[in-house]
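Note that this complex is displayed minus one protein chain, with the remaining chains in position.
Up next, subunit A:
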Amino acid sequence: MIEINDLAVCLGEFRLRGITLSIEEGAFFALMGPTGSGKTVLLEAIAGLVPIQGGSIHLKQRDITRLPPEKRGIGIMYQDYALFPHLTVAGNITFGLRYGARDGHKAEKHFSTMVDALGIDHVLQRYPETLSGGELQRAALARALIVEPRVVLLDEPLSALDPNFREDIRAMLGEIHHSLGVTFVIVTHDFAEALSLASRAAVMHDGTIRQVGTIQDIFRKPTSSFVADFVGMKNIFAATFEQNAARLDQFALQVMGRPVNGGGHIAIRPEDITLSLSAGTALDGNCVPGVVTGIVDQGIFYEVRVSAGDQLFCTVVTKSAAFDLSLAVGMSVHLSFPPQAVHVF
């Protein structure tokens, strides 16, 4: 269990302020946020690698705020893997084994199991600069895991990899976490990555934590327009609320309730909006007429922008559906979505 309380870090111009977070033992926790929001600095603060100005960090009820990094038992793996260039892969992996009391025989066995499991036995005698991205990453992971840390911090472990590799490595990370039962904290700005690996997450922005919760809650129930935008909600509008309706400038939408703490926004995920040519007959649900103002090719689907009243909606359409509808800019369409799809905050 990691408990961070009101942590403050000041690094030149950059500040982390009022970071309060608790990460359960053995959890897979994701730290998300745009570039420059302070995710890596927070990881380094947990590992003891940056000076802390205020607050405290506890690991398993023990105060580690002032403990030097080598005494914390917290492993870190950077985005660029930071393998020692003057050592072979084997030298890198065994670097930490001489510290702390370890049974030599057990360590040796651990080493070969680890190397086998990660499939890097063929590169052990090579230097890092000759390795591929995937090999570098496995070597860095082995180096961090072999010293049996209590917590493993992963700083965007997948972002430097070829997209084709990512899924394999993602699955591998999940398996390793499952089999070791160690707490993993992963920094990512890829939502798919967080969704597939982590159970809980925090969203950071500008050196502060904006929302903490289960991945599903952050994805489905963002508490601020920043988080809503960050998790890809896209259709975020200011609204006033009356009984089960949210009033936008020129139309009202059926919703499931009011914002809990007096907010004034609604958000709808693009994939929850159905685009059709006619108004449809469903009585229960929202149907908004609009005009297509833009179609953006996103590879496997189209992102369609529809202006309705003063609002600009964003929805997604499969390529075959777009073809069937002969979708084009300037066409009149209808957007329909159930009240459950409208998130209020």
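Convention: contacts are C-beta pairs under 8 Å (C-beta built on N, C-alpha and C of every residue); 3 or more make two chains touch, one makes a residue touch a chain; residues count from 1.
By our rule, contacts and distances are computed from a predicted model.
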Candidate names "Amidohydrolase family protein", "Electron transfer flavoprotein subunit beta", "Quinol oxidase subunit 4" or "Tungstate/molybdate transport system permease protein"; UniProt protein name, chain not shown: "Tungstate/molybdate transport system permease protein"
Identified contact with the non-displayed chain, of A:T113, A:T130 or A:Q216: A:T130
Residue, one of A:L7, A:L59, A:I76 or A:V344, that touches the chain absent here: A:I76
Touching residue (missing chain; options A:E44, A:E135 or A:E156): A:E44
Of A:G12, A:G104, A:G299 or A:G330, the one touching the omitted chain in the full complex: A:G12
Among A:K39, A:R143, A:H205 or A:R305, the residue in touch with the chain that has been omitted: A:R143
Missing-chain contacts mapped onto subunit A: 12, 44, 47-49, 68-70, 72, 74-76, 78, 80, 82, 84-86, 95-96, 99-100, 126-127, 129-130, 143-144, 147, 149
